[in-house]
Structures are given as C-alpha cells and as structure tokens.
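Of the protein chains in this complex, one is absent; all others appear in place.
So, subunit A:
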Amino acid sequence: MDFQVVVLAGGTSKNLLPLVSKEVPKALLPVANRPVLSYVLEQLELSNLKDLIVVVEGEDAAIHVGGWISNAYVDRLHVEVAAVHEEVGTAGALRAIAHHLTANDILVVSGDLVFDVPPGALAAAHRKHNAVVTTMLCPAPVSGPTESGSSGGKDKIKKPRRYNIIGLDPSKQFLLHIGTGAEVEKDIRIQKSILRAVGQMEIRADLMDAHMYAFKRSVLQEVLDEKDEFQSLKEDVLPYLVRSQLKSEVLFSGVPQTEENGNEKVSSQNNQAVVSRIMANASTPSFHELSSGYNGSTHVRRIHKCCAYIASESRYCQRLNSIQAFSDINRDVIGDASHLSGYSFSAHNNIIHPSAQLGTRTTVGPHCMLWEGSQMGDKCSVKRSVIGRHCRIGSNVKVVNSVVMNHVTIGDGCSIHGSVICSNAQLQERAVLKDCQVGAGFVVTAGSEHKGESLARK
C-alpha cells in the first residue's frame, strides 16, 4: 500500500527515570512481562506491516533494542534499527533517517504506545482525503487506579489530565487546531481564517493525540528540511501544518502531474482541465476547497489537508510516557484490556506460571500475573499486580497495585502498594512502600517506610 512505517522507540526517557536505565531503555520496559515495544510491533504485524524502521535514541539503547528485536522477531518481521543522537527530539529523529524514506506516505508510530486500534484505519483516512498529515486521536485516559478507591485509600482526588486541546470540523474529519503540552493551560489562539472557512469548530479537551501519524513523505521531508528549529513532531511539526493549512507554504513536489504524451499538448491539457472540473464538481468539497475556490479570485490559494482519525471509545490506546501511565498500563493489560497481553487467563482471571511456587495460604487475586520461577512464601496476598521472573518473595507479604520486575528479592512482612520495583532490587524485612519507585539494584533497608518516593542508586 506504499506506506513505510517508522517506530520512534525513544531512548532513556527522563520522565521514567528510576525505571529506565542504560540497560533497560524505555522501549524495553516490561508491560505484563513483555517489552512495551512488542505491543506496537505486534499490532503492526497484525496489520500486515512487516517492514519497519525502529529509531532509537542513543547507541547503547539501540544495541539493546536491536538485540531484543532480533531475538524475538527473527523470521517474522523485517526490522531495521537506526540509532540517532539523544536529545534530537522526534522531528530530529525523523530528519536523521529521512534519506531512508522512499514510500509516498510514512506512518510514524511512537514506540511507547499500547493500543489495539488498527493502524489501517488511520492510513485509510489519510489516503481518502489525500491529506498531508493525519493524526490519531483517542479518548484521553483516566489516570489512576479505577476501582481501588477503598483499598488503596486514596487521599487526593485526581483530576483527569488534559492532554490536548483539539479543534475539529463538524464532520470530525479535519483537524483545525491542536494545542499540546504546555499550551494547554494558556489561552487558546485560534486562527480566524480557518474559523471563517469552516464556520463551526468543535473544541475537544477529552481527546489525546496518540502520537501515531501518517505523513505525506514529500511534505514531511520538506518541512523537516526547511524548519531546522523543529524538534518535536507533536509540538512543532503538527501544529505548524495545522496552522498553515489554508495558506500552505509547502510545495507539493508530487502534485504537478507529468504529462508524457507529447502529441496534441494543448488539447490534452484542455481535456485535463475538463476532467478535473468534472471530478471537482462531482465530489463534495471540503471547506478547504470552498474557501479557496468559487470566489472568483484568479489566484488559487494553496491548501493542504490535515485530518484526524478518532479511535472509538471501545478501543484501548495509551502512551507509556510517565510513571503513572506505566502502572496504569500494566494494570489495564492484565485487567480490562487483557486481550492485548496475548496471554490466556486462568479461571480466576489471573496468570500463574506453572513453575511459580506458592506457599501455604498465599492468595493471588484476579488481574494478577506471576511469572516463571518466582517463589512466594506463606500467607502472602497479591492483588492487581504483576510479578516478574525469578522473584523471591518471603512470607506475609502484601503486594497491591504494583509492578515487580525480574529477580527482585522481597523480605518477610513487606507491604507494597502502588509501587514499581525494578529488576534486581532488594527489599529487606518489613519494608513498607507506598506509591514508590525503586530503581534497579536498589536495596531498601529493613523496616523502612517510604511514601511517594523515588528510590534509586545514586
């Protein structure tokens, strides 16, 4: 279908700092014991997209990611891994691999996306309108544990975060305005010309830009070339394209059709004009054409279209770009959106690997995952948590709403609520953790209590 797929897998993100490290870049963070990148890759594979370019920030990270992909997807995917410098941003990353892009349209997917929206839908919307950029919008996730109000004992009520301010046309197909990140709290500036052309704009705050885009390659490359200062797709390139859609500055190098037929040049051009007029009259014009044509103005305004594809509510789509999102996604993948994980759940709605050993009177509740070789002592209780490989958990341990990665040792009598414990960490006896992140290899001393802290080796 003439699409090239670029997966932006990122590097070691600062937002996730105690969790990620040199050895575990963001793309390899485990979500239900699978690297987060695997969710993207498998979704793409489902859509028959097997030629991928994975862009990773930093050489070391690239080696790790590349090594993992070659192990996991040998014979299944044709993946090329490109390493780019850190801190170049998403736009910079694309700029660095621009010379590898050849197809007409480029599908750019963020590597930290956990989703089950078919990418084909986005691509179809893109093709249908011949758009310059099409972005996927999904319902903004409600962060925080959903049903743990009583057990978690939450003391502060979380407001649903506002991710984006998005303006749509009445048919909900075209993107008229997009405000991202920092702009959200400020006043919204909307261009009059666009508003005048459309007549009516719907402003939504409940949608999130899922960071999955389809770009027209020629336009993308041109924008990247000309606007050196653009760092991020989401905050620079996309708003720029949306802003300038009625007074397009991009040259469509592909658009002027090359007429090879040398004979009867004049008449054929004349006929071309008639054909294009018939076609234009037959199709229902979008506001772009209405605003540019028909006014009797001789100079044709250059326009391009920015489309949006809104994923339906029933689909799951979330980005792993914060620690909160990390625990949310882990919870969802083994809970509400369990079809994503690819595992089959037991009758108790949990997964306990056959090689895991449970002590007496130890309960593992629903929406839990206990992976291979892990041992648990007596009288433990696990609720809505993921426990990785080869963990040693003592007796009388409570694990609620948490993620425990691989090779973690937890002493007797520990209590872990809403925390993330990275690989090789050690919790000595009677440690109490609440909403904490424990970095890889960190040792939590016996009897210590922590709340809302980020613990990591300095």
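Criterion: a contact is a pair of C-beta atoms (placed from the backbone, for glycine too) under 8 Å apart; a residue touches a chain by one contact, two chains touch by 3 or more; residues count from 1.
We adopt the following convention: contacts and distances are computed from a predicted model.
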Protein that the absent chain corresponds to, by UniProt name, given "NADH-ubiquinone oxidoreductase chain 4", "Proteasome subunit beta", "TBC1 domain family member 19" or "Translation initiation factor eIF2B subunit delta": "Translation initiation factor eIF2B subunit delta"
Hidden-chain contact residue, picked from the options A:L17, A:A96, A:A205 or A:V443: A:A96
Sole contact to the chain not displayed, among A:R127, A:K379, A:K398 or A:H450: A:R127
Of A:V7, A:V36, A:V81 or A:I166, the residue in touch with the unshown chain: A:V81
Residue, one of A:Y73, A:Y240 or A:Y343, that touches the chain absent here: A:Y73
Touch residues of subunit A, complete complex, unshown partner: 1-3, 47-51, 53, 55, 62, 66-67, 69-70, 73-85, 88, 92, 95-100, 102, 104, 118-121, 123-125, 127-128, 130, 170, 224-225, 228, 261, 268, 271, 274-275, 278-279, 281-285, 294, 296
